[in-house]
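I'd like to ask you about the structure that follows.
Yeah, one chain of the complex is gone here, protein chain that is, but the others are all in their spots.
Showing chain A:
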């Protein structure tokens, strides 16, 4: 059985519909990529799955339960992690507090914070710095580590390479692949960076004008 099964999903902002007839599955331990240009609905898809915007139709079955009408905090507690575009780090909390926040919010033991710090060594020297003063790359790593402190079984990852340098991009790829091996983590990844997608995703779907299709653009064909 798939970890996540989305069927016939429609969502948008108020009266403006963005997503239509969206269907996808993510298996345990799988990294599914969604490619697409700006404004095609990729981020809206993750917002709808995380509960940040309401769905108007369809089902989001996560670990056997339809969570489509549940509020975001309940989905998070069920193990649906979300790393939004722009990272959304708490700016006045320190790096450690940001991570501790996620652990406490998801009722996880605080040992997980030290575990994640060990997995993301770049965070060690900046643990006492405020999240708001970090570089874009440091914030991205923190956003990922923070999400994992809630021990999610599926991470919704929105454009993690946006505005970060290549060395950190490579570090994120390596860390995510290592986490998948060690924790059996599943990831639904939304990206515009074809190289990043090719390094990580097991399967790639293409999103255009709010609809998903099997990957068939020239870029993806070249990547394959």
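In this section, a contact is a pair of C-beta atoms (placed from the backbone, for glycine too) under 8 Å apart; a residue touches a chain by one contact, two chains touch by 3 or more; residues count from 1.
Going forward, contacts and distances are computed from a predicted model.
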Per UniProt record, name of the chain withheld from view ["Branched-chain amino acid ABC transporter permease", "Phosphoribosylformylglycinamidine synthase subunit PurQ", "Na+/H+ antiporter subunit E" or "Carbon monoxide dehydrogenase"]: "Branched-chain amino acid ABC transporter permease"
Touching residue (missing chain; options A:82, A:120 or A:196): A:82
Residue of A:130, A:177 or A:194 touching the missing chain in the full complex: A:130
Absent chain, residues of chain A that touch it: 50-52, 71-73, 76-77, 82, 84, 88, 90-93, 97-98, 100-102, 104-107, 130, 132, 146-147, 150
